[in-house]
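Attaching a single structure in structure tokens format; questions to follow.
What you see is the complex with one protein chain gone and the rest in place.
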Amino acid sequence: MTEITKDIVAEHGLTEDEYADVLSILGRTPNLTELGIFSVMWSEHCSYKSSKKWLKTLPTEAPWVICGPGENAGVIDIGDGQAAIFKMESHNHPSFIEPYQGAATGVGGIMRDVFTMGARPIANMNALRFGRPDHPKTGHLVSGVVAGIAGYGNCMGVPTVGGETNFHASYDGNILVNAMTVGLADTDNIFYSAAAGIGNPVVYVGSKTGRDGIHGATMASAEFDDDSEEKRPTVQVGDPFTEKLLLEACLELMATDAIVAIQDMGAAGLTSSSFEMADKGGVGIELNLDHVPMREEGMTPYEIMLSESQERMLMVLKPGREEEARKIFEKWELDFSVIGKVTDTGRMVLTMNGEIAADLPVAPLADAAPEYDRPWIKTPPPTILKGEDVPEPNDLGDVLLKLMGSSEIASRKWIWEQYDHMVMGDTIQRPGGDAAVVRVHGTKKALAITTDCTPRYCYADPEMGGAQAVAETWRNITATGGKPLAITDCMNFGNPQRPEIMGQFVGCINGMRRACTALDYPVISGNVSLYNETNGTGIYPTPAIGGVGLLADYSKMTTLAFKSEGDVVMLLGDLTGELGQTIYLREIEGREDGAPPTVDLEKERKHGDYLREMIEKGLITAAHDISDGGLGVALAEMAIAGNVGAEILLDTALPSHAALFAENQACYVITVKPDNVEMVRGFALAEDIPLHIIGTIGHTDLKIDGVLTISVSRLKNVHANWLPDLMSRPGSE
Amino acid sequence: MKARVYISLKNGVLDPQGKAISHSLQGLGFKSVVDVRQGKTIDLDLADMDRDAAEAEVEKMCQQLLANTVIENYTIEMLD
Partner (left out) sequence: MKAAVIVFPASNCDRDLKVALTHSMGREPDMVWHGDSELPDTDLIAIPGGFSYGDYLRAGAMAANSPIMREVVKKAESGTPVLAICNGFQIATETGMLPGALLRNAGQKFVCRDVDLLITSQNERFVGGFEQGEVVRFPVAHHDGNFYADDDKLNELEAEGQVAFRYVTPDGEQTDEANPNGSRNNIAGIYNKVGNVLGLMPHPERLISDELGGTDGKRFFDHLVNSIV
């Protein structure tokens, strides 16, 4: 037996106080396996110890929410007995170490979270943040992450329909890879993780267990021999082929009524899956580790419990259904093994080679998981910058071209052409628009899906940035005609033990709460990734938001592309002219200061609800929200997508650069057939909505009267070329 | 009995991965690199049997599955 020394406790990431709790719960010294289990269960990742206090303040309920945070993924009702199930999760650190496998296994993990609940995944998205474009590692990381996402998602036959990508120096040492999956299930066939039924068999299915990803802290343990390095790859390798089989096998078994509970073996593998199932069910579990399918010889209980091998699931079956289930998994050539049973002891008892390897009380271990109220300080409020505070440029045409070819705004086609975004035959709005739209197979319904966050806003003013991230997903869904229903969040931050970082976290949560409440748009799932720091420098606070909305009739869907010559271009909302934290300020003035654009949630709701109503009436031919790059960039994007120009006349008192490039919130550019203009204006007037005619679609140039004239093909070229140029530099393979 | 099969693309068949590796090596300053062709090795662990019989069997495996002779060459090495 390994003696549990102070050093070993510290290497397992437990503080002295936490270890004292371990001793008092057990009434004795833990063995190494037990210590390992405490260590992962009480880790930040599994226990949310720094974030729980604040996460609890987010709204999680609405009449259409079937299951909020706490399960493998969240569930919403989309009518006709159908549910959408979704979640976003981070795989940041592994992707920095090994971009291909890190990103691939991130995608694999989030898909398992969704199909564990009985849903067939129908769409993937990803929110990526890389370091500055000219950082020597950036090209290599982009290339590897994108290929990894493609390699896994494409093989699974689930379309990757979009996402977002930012480049900024704050991510030079810590990239972010956040993957989201949306699935579809019947509301009467959703699966949860609470174990139940004393004596019911506990079953292991999927891939075999190897020594993948076992916590590095344990390497120093005296129990391991000299070639430990060789034995313990910290990088997990994804096997999408096995996961595809696991998906089909699980869904086939789920079509029977043999399953009582099911849980994916994700982070912390068998430990967290078995504890969570037992804890949620208020029962005990007994596992015989000799029956765990193993890929390598001589694995210890410690290694088996802490392995993070991929493509595995744990299930509790109804008694007597084992053979039926085994047949299904054998047909799909997957391992299937009864490894234990549900007990009434309230304890987790592990045996191996006839000996007890661990014996822990379930509820006390879960209940005593630490929860911290970490000290935090509020980010000082920044100053609003108006047009008058920023010099006017000589040539606004040059500015627009520069912005269209900038790292934030340039086309991401190089990325999404590597993703199969059409498989399953239901993608009706492909990547590149405001939100992707995927039909609910065989119905008139469709889901609109988007991910958004503007980290530079969150850094300058966390509360405003948190609210803006939620509002932008809501607008993007609205612009397609969808009704936004709920979000998932992926909270990426630096070290929470630094009060200013904790202050960013608290601020973002407060802003998100305000927006979710005002927009009736609850949080139903999510994930927290802290300690994204290198040498004391944290990333920009990045609460990535994944939003899902419903189109009741997809034939009414809108896209951002300008459609027909002669259609009237209108601005819905008011231009404020605030230039703080804009892409304009960063790209043209080389400044990253000032306050982010003011978010007025009442206006957001009012303007968005009005637009959706007009889309439902069939009065809108194109719609696009204003975000990065402001009105000027929004118009250029619509012209590029439609391959047609427009003539715009801006009637405003603002200086032209502020009118064109302020990133006004609660604003959309829409187009309307000339015959419908009066009707659309009438509805706006009745509801006191600001709606301005600003131009007409036509010709091959984007012309803004008295300000700029640029051919659409030229805009298209600069927009298209930036990323391929970056990726063709040496070292980017 | 162990056997190792080396598989490579035939000369004249475009090898984009080899080309990329060559490009990267030259970028790293390895100016001596003229050309790169990449391939794969497959290690087979076989039941104990006559060496010639084993080699004949591996030959069949290559023909049937391990290599695509339209585009690939293979060589077999019998170990121990």
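Think of it as A and B in the order they're written, each chain with its own count starting at 1.
The definition used in the following text is that a contact is a pair of C-beta atoms (placed from the backbone, for glycine too) under 8 Å apart; a residue touches a chain by one contact, two chains touch by 3 or more.
This one's a predicted model, so the numbers in the text were calculated from it and none came from an experiment.
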Please pick, from A:M41, A:A150, A:V182 or A:C453, the residue that touches the omitted chain in the full complex.
-> A:A150
Contact residue for the chain not shown (choose from A:L245, A:A278 or A:A436) = A:L245
Identified contact with the non-displayed chain, of A:Q82, A:T351, A:Q418 or A:T652 | A:Q418
Where chain A meets the chain that is not shown, the residues are 147, 150-151, 154-157, 239-242, 244-245, 331-333, 416-425, 427-428, 430, 439, 554-555, 557, 733
Positions on chain B contacted by the hidden chain, ascending | 9, 12-14, 16-17, 20, 64-66, 68, 70-71
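Quick note on the criterion: only the chains that are shown with their structure count from here on.
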Between chain B and chain A, distance of the C-alpha-averaged centres to the nearest whole Å = 41
